[in-house]
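Of the protein chains in this complex, all but one are displayed in their positions.
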Amino acid sequence: MLTKSSNMEAAGETPKTTSMTMIQALRSAMDVMMARNENVIVYGQDVGYFGGVFRVTDGLQAKYGKSRCFDAPISEGGIVGTAVGMAAYGLRPVVEIQFADYVYPAFDQIVSEAARLRYRSAGDFTAPITIRMPCGGGIYGGQTHSQSPEAMFTHVCGLRTVMPSNPYDAKGLLIASIENDDPVIFLEPKRLYNGPFDGHPDRPVVPWSKHPMAEVPEGYYTVPLESAAVFRAGKDLTVLTYGTMVWVSEAAAIETGIDAEIIDLRSIWPLDLKTIVESVNKTGRCVVVHEATRTSGFGAELVSLVQEHCFYHLEAPIERVAGWDTPYPHAQEWAYFPGPRRVGAALKRAMEA
Amino acid sequence: MLTKSSNMEAAGETPKTTSMTMIQALRSAMDVMMARNENVIVYGQDVGYFGGVFRVTDGLQAKYGKSRCFDAPISEGGIVGTAVGMAAYGLRPVVEIQFADYVYPAFDQIVSEAARLRYRSAGDFTAPITIRMPCGGGIYGGQTHSQSPEAMFTHVCGLRTVMPSNPYDAKGLLIASIENDDPVIFLEPKRLYNGPFDGHPDRPVVPWSKHPMAEVPEGYYTVPLESAAVFRAGKDLTVLTYGTMVWVSEAAAIETGIDAEIIDLRSIWPLDLKTIVESVNKTGRCVVVHEATRTSGFGAELVSLVQEHCFYHLEAPIERVAGWDTPYPHAQEWAYFPGPRRVGAALKRAMEA
Amino acid sequence: MSQDQVLRLHVPEPTGRPGYKTNFSYLCLSPAGAVRRPPIDTTAFETSDLASGLVRVLDDDGRAVGPWVPEITPERLRKGLRAMIKTRIFDSRMLIAQRQKKLSFYMQSLGEEAIGSAHSFALQPGDMCFPTYRQQSLLLARDDVSMVEMICQLMSNEGDSLKGRQLPVMYSYKRAGFFSLSGNVATQFIQAVGWGMASAIKGDTKIASAWIGDGATAEADFDTALTFAHVYRAPVILNVVNNQWAISTFQAIAGGEATTFAARGVGCGIASLRVDGNDFLAVYSASLWAAERARSNLGPTLIEWVTYRAGPHSSSDDPSKYRPADDWERFPLGDPIARLKAHLIQIDAWSDAQHEQMSNEVDAEVAAALKEAESYGSLLDGKIPSASSMFEDVYKDMPAHLHQQRQQLGV
Partner (left out) sequence: MSQDQVLRLHVPEPTGRPGYKTNFSYLCLSPAGAVRRPPIDTTAFETSDLASGLVRVLDDDGRAVGPWVPEITPERLRKGLRAMIKTRIFDSRMLIAQRQKKLSFYMQSLGEEAIGSAHSFALQPGDMCFPTYRQQSLLLARDDVSMVEMICQLMSNEGDSLKGRQLPVMYSYKRAGFFSLSGNVATQFIQAVGWGMASAIKGDTKIASAWIGDGATAEADFDTALTFAHVYRAPVILNVVNNQWAISTFQAIAGGEATTFAARGVGCGIASLRVDGNDFLAVYSASLWAAERARSNLGPTLIEWVTYRAGPHSSSDDPSKYRPADDWERFPLGDPIARLKAHLIQIDAWSDAQHEQMSNEVDAEVAAALKEAESYGSLLDGKIPSASSMFEDVYKDMPAHLHQQRQQLGV
């Protein structure tokens, strides 16, 4: 990562950092915020006593008590619905949906309520809620433990949608999301929880401990929303991506030898258009990569934005690499996953066009 | 409309037609299908005894009995959930969601269940359901009686999404949808129920009875899915649109004097890519118009498809005209609605670029 | 054996339809005073009989009888009567304004005025109601929101604090304990539970009061609210206004056949009451009981208010299409205003003349408020909030894309 834009608590001193997995970094974000602001509370299915099926909330109930970190019934609608009410009261609920695939029962409360409360009440009531959910495939989860529904949220005005690709950003973005006064959909690429993933399932797993982006300050800091990161600088073309696909795209660039500039959006919507436009205007070529199904995926919006803002700089059609327009199959996971081979082929097409 | 592609029941004879409003045409489609196939049943909130708040199902309960047309509890999730079960049994439920804005409580049953049942059971069970819902604004309905959520459905593989713009298509598409073996989201632009609408709310309302597209065969016919209509032929540029915006785009073309070719998608997804590509390749310019909010609207997918398939023919950036990225306000309805002025300005920009 | 019997679908019907008078015996009424009043720390299970019976205080002669007779001064009762009259007059004047196209739409609460009026007396400052579109009496019973302000909302004019964004009646008054209305029914029910949970999490003393119609109980958010309220013993009153109709569908289509909505609470482990919603004293008394339970960490109470939607669903509806036109006149629980008036007269605290005077005063008040509100404009004259304000409040801070869109609109 070239630019590590972030706001450290005490500007002067160098903060103490520790190597954290993404799970530890996310937990640390909640820990820091629960300590700083007693209105921050955390709940969801299995998040209390047990600490979450991915253990992200482990230890928070023991530390902050059952009133501030607790188990919820298996009702995503109830979880988000109560969070809207709590936020209206003045709390800052951080709720977990166990898998992004299970967010749909909460859809009405997210789309019709959380997203619109400020608008419809002209600011009389607001909904500063953070809705965390693991997303993405690569763990043989089958069609209901692998989805990436971000595009739907980006179509809903009033929501912010965020997805980190590494422990440092995960903590900084989660803190920024909790502090933000708008409802935030916080998607966690579960395949990155324990290490970066280049899209080669056959290669040995690399733990975060080996990676500089896992050096995470122990205390408070934020990675601002609406700011993208230039994950890798390059001259040949621009890759617009986020989450797991940042790493896959890097692998594809290395493997094809194409000098790709990889932009990690981090905030999917509202986004950092400036960074995108500058890069594409510089390279003249663009490939958009995400794991979600292709049609009406967020890639479509990215393509549209780029063609609207960079039309006269484009030297080739913008390529989209995405999940196929099928449910995420179990056995054929690696034929479905948009891995380095498919991304690499798109990079080549974009260069050759 | 130039091409009226449809399948009449008896090829030889000229079918008897009547002038119908869109409401009557939709009702006639259900009537025809209930008479032809006893597995077709119709239910939803207020659709039984009363005949629906827009009166689309008026008379069906009296004609076909309470077992085949009945009132449902105010539970969109229950309506679609039971429809999935009924379809698995072998019925063809046609259910009504009172307003498209109220579809979100049914989202999980649509997205996770109806759309995936065939796939996950490898065809063991299927869900041939038609989910009708009035959409769009222009009736001072405020933010929960005006939405156009089509884009979300197009991101869900396994669903078909359809939106007619006139009585003839409404009946033919609804019959095709009911007969289709996939789940179909059938969106009805409520502002077109009683007449075409050019986007000028200050002008007198034109009823359908004055319009040739309201000449509808009384019996069975279909307008095939995945087939777009060239609503207006033109040479200067291509407008891709559907629903109410077909009429608004026509008004904009007339008012600007731009010879726009207007494609009425009719089937939003899966769509008729060939008709689109042929037109844009011919005109070299493209404007995409819909009423739904802009960001990640279906317009983004259309822009992406066009730039992917017609890149080398494009002479100007593809323009998008859409609802603003805000909820649909009540008082400022006509500042929100993408009317002929905004569409016209986009046509001009596309011509001048 | 019955095994080869042919199955058939049961579709519930109301006992009356246009042309057929309603048989109201399906309501299963208890006489006034007949239903017991348990201590507030009762268990849910022990309220089974209260969920099928009907708590009533006022008998047919206007006397207050039985264990639920509340302590309340005649002065407060007169205030309650005034709130009900105000609500009824407000509704009827707004309906006329709607027909004059000064409002795009309106929803009246005719026949249901006692519920919000009496309930609001049982709440305290700081408590929060999560209403539906038919709880205007909650607001009109108090004085912290002026009618002018409410009417400005109805007219979407320049005085509308919601900046013209919401349909008429979708009020929001945080300062008056009135949560922002959603057009999607039922969503507020679970939010109320969350709000109550928040008060408990903070160790505060405020309680929430959630509102829903009989028809909307079929939505998931109703059941979810019951589940969460029970699990966390949330300090919340769960009000179900059973006015027998949901647009054109009878309450049996929502699940009210051969059971009650209060019984659903009992099943979920929530103490529940079924109460005469047209009986001001019963409403006040039951509301107090529930509020005290909530404030005492005894958790939620579900109350089914039995009443009748005397008017059309909304200004767009014509109920004579689906029910007998004279249904309300024959509804056994009568008119809440007439009943409280009779009681006040019965206890010598009121007279016909005073009643008429009060009605006239209130009418003048409403008329004056309407006139003042009209001076801020309406959809008719185009004095509406600016198009530019349409882009505000989508987010706390306006993101770049909305700035750009506002610019495009040129406002």
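Per-chain numbering from 1; labels A, B and C assigned in written order.
Just so it is clear, contacts are C-beta pairs under 8 Å (C-beta built on N, C-alpha and C of every residue); 3 or more make two chains touch, one makes a residue touch a chain.
Fair warning: this is a prediction, and the values are worked out from it, not measured in the lab.
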| item | value |
| --- | --- |
| Where the missing chain makes contact, among the chains that are shown | A, B, C |
| Residue, one of A:39, A:75, A:166 or A:307, that touches the chain absent here | A:75 |
| Touch with the omitted chain, as defined above, among C:14, C:269, C:336 or C:385 | C:269 |
| Where the missing chain touches chain C, by residue | 1-12, 43-45, 48, 52, 124, 197, 199-201, 203-207, 218, 220-224, 227, 230-233, 235, 252-255, 257-259, 263-269, 292, 295-297, 299 |
| Chain A, residues in touch with the chain not shown (by the definition above) | 45-46, 48-50, 53, 66-67, 70-78, 101-102, 104-105, 140-145, 294-295, 324-327, 329-332, 335-336 |
| Residues from chain B at the interface with the omitted partner, ascending | 41, 67-68, 73, 75, 77-78, 81-91, 105, 108-109, 112-113, 116-126, 157-158, 160, 180-182, 226, 270, 273 |
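Quick note on the criterion: only the chains that are shown with their structure count from here on.
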| item | value |
| --- | --- |
| Closest chain to global C-alpha mean, per-chain Cα centroids | B |
| Chain separated most widely from chain B, comparing mean CA positions | C |
| Centre distance in Å when chain B and chain C are each reduced to the mean of their C-alpha atoms | 36 |
| Approximate Å spacing (C-alpha centroids) for the pair chain A, chain C | 42 |
| Where chain A and chain B are represented by their mean Cα positions, the distance between them in whole Å | 33 |
| Residues of chain A touching at least two other chains | 105, 108, 112, 116, 119-120, 157-158 |
| Two or more partner chains touched - positions in chain C | 163, 165-166, 170, 182, 184, 220-221, 394, 401 |
